[in-house]
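Please see the structure below; I have some questions.
Missing here is one protein chain; the remaining ones are kept as they sit in the complex.
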Amino acid sequence: MATTKLGFIVQRPPYKSENPKLALTHAIASQSVEIYLKDGDLVTADVAFVGDGVLNCLKNQKAMDIYALSSTESHLKNCLLLDLNVYVCKEDLGKLGLSENDIVMDAEEFGADMKVNVVPFDEISKMMEGMNHLLFF
Amino acid sequence: MKLAVFVSDYRNTVETLERLKPEKLGIILVGNGVYHATVKEKGNASPLLEKSADFYALSEDLETRGLSSSHVNSKVKVVNYGDVVDLLFNNYEKTAWL
Partner (left out) sequence: MGKLTIGCFSSLVGSMNLDFAVKLSAAALEKGHTVDLWVSGNATMLSIKDQRAFKDYSSLEKPLKELMGKGLTVTACEACAEARGYHKDNTMEGFKRHSMDWYLASAFDADRVLHIGGE
């Protein structure tokens, strides 16, 4: 039995680039990876938003209404529903004039227990230290 | 953490790189990132080279851009693709492409 920990680091804002969404959809794929693995083996995904990437976490995104596209917000909520650890860099939120009030902090409407962790970059660094592999998006 | 960071852009300074403080840092300049090893804006080397790290530049990407080892800052070791593979497997545990 083994576990491989993957850290998904999102640094770009959403929509212009497909990258941030692909970070989340790939992280969510950690929930179905067992079909390729032996019993008991696991891949876990932690997601961190840093730099301009914190803009992915703004709430009330209307991508579905306007472009008929699932929003990054909805993928973020799915991450919480699937019990992924989600981190948002506190300093970067502040730098962009944002606070916890402006971003998705939970997905209670989906029945998710997990909440977004707004943390200093030092904590995100520690998270990265604990991962087996890092994937920067 | 022993981290190899691939820098593939010149102008787009990557904020994240400034904040990473691994125990051992290698910066591998590839693509347009190789200009960090060669260009001297107003006579100064790229600020990237002031970081505490081991620097490498990919020879194939230097030559593609009309550059050679003689243009490369003395802090930077010129490596080929095979060397990059060895660096990944022997010198670093994790990678980041910025």
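A and B label the chains in the order they appear, each numbered from 1.
Quick note on the criterion: a residue touches a chain if its C-beta (ideal position, glycine included) is under 8 Å from a C-beta of that chain, and two chains touch if they have at least 3 such contacts.
Model, not experiment: these values are computed from the prediction.
Within the whole complex, touches from the chain that is not shown fall on A, B. Screening A:S30, A:N56 or A:S74 against the full complex identifies A:S30 as the residue touching the chain left out. Although one chain is not displayed, chain B still touches it through residues 6, 8, 30-31, 60, 80-82, 84-86, 88-89, 93-95, 97. Interface residues of chain A with the unshown chain, by the touch rule above, are 2, 4, 6, 17-19, 22, 25-26, 28-30, 32-33, 35-37, 41, 43, 45, 132-137.
The rule is short, and it goes like this: only the chains that are shown with their structure count from here on.
Separation between the centroids of chain A and chain B, computed from CA atoms only, is 28 Å. Taken in their complex, chain B has these residues touching chain A: 1, 3, 14-16, 19-21, 94-98. Within the complex formed with chain B, the chain A residues making contact are 9, 11, 50-51, 121, 125, 128-129, 131-134, 136.
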